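Here the structure is laid out as structure tokens; the discussion comes afterwards.
With one protein chain removed, the remaining protein chains of the complex are shown where they sit.
The letters A, B and C name the chains in turn, as written, and every chain counts its residues from 1.
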Amino acid sequence: MLRIRLVEEALAERYADQEMRCPMHLCIGQEAIAAGVAAALRPDDVMFSNHRAHGHYLAKGGDVKAMVAEIYGRSTGCSGGRGGSMHVIDQSVGFMGATPIVGGTVPLAVGAAWAAALKGEDKVSVVFFGDGCFEEGVVHESLNFAALHKLPILFICENNSFSVYTRIEERQPRRPIHVVAQAHGWDAWHSDGNDVEAVNAIAIEAACRARAGNGPQFLEFDTYRWREHCGPNFDDELNYRSEHEITAGKAGDPLLRSRSKLLQDGAVSDGELDKLKEEITDEIDSAFEFALSSPVPTYADGAGKVYAD
Amino acid sequence: MLRIRLVEEALAERYADQEMRCPMHLCIGQEAIAAGVAAALRPDDVMFSNHRAHGHYLAKGGDVKAMVAEIYGRSTGCSGGRGGSMHVIDQSVGFMGATPIVGGTVPLAVGAAWAAALKGEDKVSVVFFGDGCFEEGVVHESLNFAALHKLPILFICENNSFSVYTRIEERQPRRPIHVVAQAHGWDAWHSDGNDVEAVNAIAIEAACRARAGNGPQFLEFDTYRWREHCGPNFDDELNYRSEHEITAGKAGDPLLRSRSKLLQDGAVSDGELDKLKEEITDEIDSAFEFALSSPVPTYADGAGKVYAD
Amino acid sequence: MQTENPIRKKTFAFAIREGLQQAMENDFSVILIGEGVPDPKSIFGTTEGLQEQFGRKRVFDMPLAENGMTGICIGAAISGMRPVMVHQRIDFALLSVDQLVNNAAKWHFMFDGKANVPFVVRMIVGRGWGQGPQHSQSLQAMFAHIPGLKVVMPTTAHDAKGMMIAAIEDNGPVIFIEHRWLHYVEDHVPETNYRVPLDKAKILHTGDRVTVAAFSYMALEAHAAAKALHSFMGIDIEVLDMRSVRPLDMDAVFTSLRKTGHLIVADTATRTGSIAGEVISRVAEKGWDMLRSAPVAVANPDHPLATSHHMSDGYYPGEQTIADAVIRMLGGDKVSGDYEQLCAALRHVGPHDTPNRSFSGPF
Partner (left out) sequence: MQTENPIRKKTFAFAIREGLQQAMENDFSVILIGEGVPDPKSIFGTTEGLQEQFGRKRVFDMPLAENGMTGICIGAAISGMRPVMVHQRIDFALLSVDQLVNNAAKWHFMFDGKANVPFVVRMIVGRGWGQGPQHSQSLQAMFAHIPGLKVVMPTTAHDAKGMMIAAIEDNGPVIFIEHRWLHYVEDHVPETNYRVPLDKAKILHTGDRVTVAAFSYMALEAHAAAKALHSFMGIDIEVLDMRSVRPLDMDAVFTSLRKTGHLIVADTATRTGSIAGEVISRVAEKGWDMLRSAPVAVANPDHPLATSHHMSDGYYPGEQTIADAVIRMLGGDKVSGDYEQLCAALRHVGPHDTPNRSFSGPF
């Protein structure tokens, strides 16, 4: 969680250098969901994500160097520089890909679960998407098929109550999202998404049920996006959400909560946390160094591989 | 109901003449839904339908002559011969159109309800579709939008448990269809679709609720298709449904049930029913005469009107 | 004693089925899905018996959910399966354009070749018996515009089988378009497991007067025109069965044009934005010096098809249209007795809106 936060804050800070020339959707404030879910998974479980992918990628064990290089548009990036922030992949750790067409990866995750079931593999497939994404018909087609075949899949709906600047009340009737999945025959779960332990506990149980053949699991987690929808900045000045709301949203900071909890429980000491932070900061610095010192590709590097051999 | 049955039986009988050269999906066995729902509507309420449209069209008051001529491919047909059985329209009675892309007209009906709401018209919009259609994502997108805006719309799901030759168990998890609509925030209704009085009673109440601003209404009716999915014949020899099932399905004949009921209640006499049948038969005969005596169009008649003036 | 293979005459539908069957026998990761795949009509016979042979774990029916199911197949494909999906009409596949264009076509590219999408999507082009505006479209040009998709339209039963096997073995997405009327047409279909390349045109009729580059069912029409032109007017045109829409085998077109200097392109789609236009534009750009006259597209008129069989009579160009285009291009005369004989031979017998079963190959 801390790692995700620090990586993204570093990205945000250096975005102004104009070397990361691509759209970038930060998940700062929402890290507990990625962290809590990923910690419930095995290395060979597979994961899919959307436009807001950094947290998912890192939580699943994705290489931070390759991600930063990707955002910098270098060939050493995890997608060879072709994808940027919105298309990251690290199949070596089961991170199967993220893409920014809303809803686009949802059926793919179902397909991966289907393939696992057909091959008799003991894997679960997980996909992250937002509350806005739930409005796409393809999600419902996916709900139907996964329920029909009782596939080992987890849908993780990160409900930050916004699609870009539009509130959920402008887009959906007032009913919880997960009840729709439930009606399709899914097991459904709902909790605060900023409480990493709660998220993790649910994810463990859900993954266990999915793996045991109890069929698809729908996890809805409430959370809050701190920064602008796309880009490195805060956007409080746009006034599409009140100061009060933003303050309340940030008060739920999953990191702060988890930190207090850990310290209170005596699980870690202040000093250990500082050390951890330092280690991560070093890792991040060297990731940026790696990115910036990677050779600069040219047009030709992004022109081939249209068709598979 | 009787009229729908007799028209379709006449179509089936004459299909072998090879003058009706287009795909044709008969609703024989399912007539009670069309009849019961349409009787609950006002003339200016609007209706949309799908590939299996004859019953809906006729029940809403569509012109039988124009429909038969349409199926014969004459310019005097309700769609000028351009549509055939699968694309019928009679806007003069609020029948806004039927098309065979499964799910295609569902959002259109929502759009018509939306337009009525925006214009402050006291209208409801109705769309008929099958159990198979419910699998299309566009239906769920429509459910969401209609619920969000509390639109005056009725979805009529004719659940005959088949999509072509495929049973619903092969396509959907075991949960009732209408519960999904309910989860989206719709009022949901479910009943035997072969009992025209039950259908009508529900439709009256649902239309009333929709008109009164209570939002969208989802009506699921169970029924049975007697003949082949597409074409005039029975298809019992294909063995995709057991003899037992077919016999049971036909035993639910909505016409027979309604006839016994009417006779038992003394609402009509045998003689009156015979007379009604005779009148309808005459009407049908003259519709076929009309169609066959209509001038035969040529290629040029089907070539213009690509763009509206 | 006969040692040579005898001619094994089978329909295109049979050939598709055999191609699927052999591909599934070869490779356990091949799975087959589509609305109606295991039903009694088995997609016009093209999937008959496959569920019985390969079981319910490899041969599936599917819900009506074209975009979702396409995405699910893509997900399975990047997870090691080789799905084949069928749409009974190409018109239904329009629901899945998002997944095909945004994901299937680009996955390999955008992840720098780190993942493959081996995925065959069969789409059937409807024609006849009142298919009407929403069941008769021939939309190959839409898909052929998209880098990352291969698009093929085999014409003969022989090629249908060989290209099906090749498409399934291809490591990327292949749009496999079947004209409904071809399903009935017979050809020599060897029993062996063979491949036909996905990027090569084939000469159906040799000639040096005009090159006719034809797609799918129009290749049969062109072939019939070629035979009649030869027999009645002594004109030999070269008919190329293009077979592949993307990539286009322009080398084959240029090779033929070097002999003939005249080009007709015959397509199954409406003219504007068609692949016929694409071929002509490439010839104009790169083969300018080879052309001795203005190229001509033979394609459907630019409007949807009305359902009425009276109105559809005249919509589709055919053998006669092509023969006339050839004669006009060569400045030939149309009043001779030879021409009348040709017309008589090409005159359509029977209804215009059912497949002409006189086509019978072998090609």
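Keep in mind that, in the parts below, contacts are C-beta pairs under 8 Å (C-beta built on N, C-alpha and C of every residue); 3 or more make two chains touch, one makes a residue touch a chain.
Treat the numbers as computed from the prediction; the structure is a model and nothing was measured.
The chain not shown here is touched by just one of C:Asp98, C:Asp187 or C:Glu238, and that residue is C:Asp98. The residue touching the chain not shown here, chosen from A:Gly62, A:Gly137, A:Pro152 or A:Pro232, is A:Gly137. Considering the whole complex, the residue from B:Gly36, B:Gly83, B:Gly215 or B:Gly249 that touches the absent chain is B:Gly83. What chain B contributes to its contact with the hidden chain is residues 46, 48, 79-83, 87, 89, 91, 96-97, 99, 101, 104-116, 118-119, 125, 137-138, 140-142, 144-145, 148, 305-309. By the touch definition given at the top, chain C reaches the unshown chain through residues 67, 91, 94-95, 97-98, 101-102, 105-106, 109-110, 132-134, 137, 139, 141-142, 144-148, 246, 248, 269-270, 272-286, 288-289, 291, 293-297, 302-304, 306-307. For chain A, the residues touching the chain absent from view are 18, 21-23, 73-74, 77, 79, 81-87, 99-104, 132-133, 135-138, 163-166, 170-172, 238-240, 296-304, 306.
The rule we apply is simple: only the chains that are shown with their structure count from here on.
Multi-chain contact residues of chain A (touching two or more other chains) are listed as 137-138, 140-141, 144, 148.
Multi-chain contact residues of chain C (touching two or more other chains) are listed as 62-63, 65, 67-68.
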